[in-house]
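Of the protein chains in this complex, one is absent; all others appear in place.
After this line comes chain A, so read on.
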């Protein structure tokens, strides 16, 4: 398909942004269980295709920045982002908009978890004992695995993670954070509460080895972000159609891919606190 691609690329270069693709493509940040992404999100693509009356395709990505890049390069027009990656993506694509978030994302939170060998007890305040331990975040660009926990840790101890912990790592995703703290690779970690709860329910976590020691205050997180030019390209009112299709998604099987109870409306303004926090700890300019 290369020849066609070359022509498409050449045409794209000449006409600059004159869209050749009529397929509507979306992606999702790989934040947890990455196996069989195609099968899981393929079903979501089928659903959207049915609702929107256009071809909908899902492409898998390997990292948070890859999702942002795909969105910025117009390789995808819709993306399921985390709080921070959504802010980053919308800053890069003018006119793009957060259109829906998960019900749970209105009041998302992070669990600080610890290997039980540390004998740190759960408490209402961030336990002092985590000082000097080894610590892992999730992905470097994760909201619940990096941004918010780092913010609350800095706030509590008035020190950066590097100063506070004997070692700071980035596991890459939430599932891996859990398994690394469980196996003792790191003593303490920060994890997305929804991934933790789901995995506990599925019996994937050995709660004798790892437990939650603190829960952060709530903040807004994941959301669907869409490019600003979709109405011009897919027809008037397309953005609203996408929003409606997302809000109407009721099939539990589909919702389990995220995993969310349902989707509710969202706007760019909902994420102002995330942007402020990102700037406060130097992750955003």
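Keep this in mind: a contact is a pair of C-beta atoms (placed from the backbone, for glycine too) under 8 Å apart; a residue touches a chain by one contact, two chains touch by 3 or more; residues count from 1.
Operating definition for what follows: contacts and distances are computed from a predicted model.
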| item | value |
| --- | --- |
| From "NADH-quinone oxidoreductase subunit C", "Phosphonate transport system permease protein", "Gluconate 2-dehydrogenase alpha chain" or "Peptidoglycan-associated lipoprotein", the hidden chain's UniProt protein name | "Phosphonate transport system permease protein" |
| Residue of A:65, A:228 or A:259 touching the missing chain in the full complex | A:65 |
| Where the unshown chain meets chain A, residue by residue | 1-6, 8-9, 11-14, 16-17, 19-21, 33-38, 59, 61-66, 68-70, 72-75, 88, 92, 134, 139-141, 167, 169-170, 172-173, 175-176, 179, 183-186, 283 |
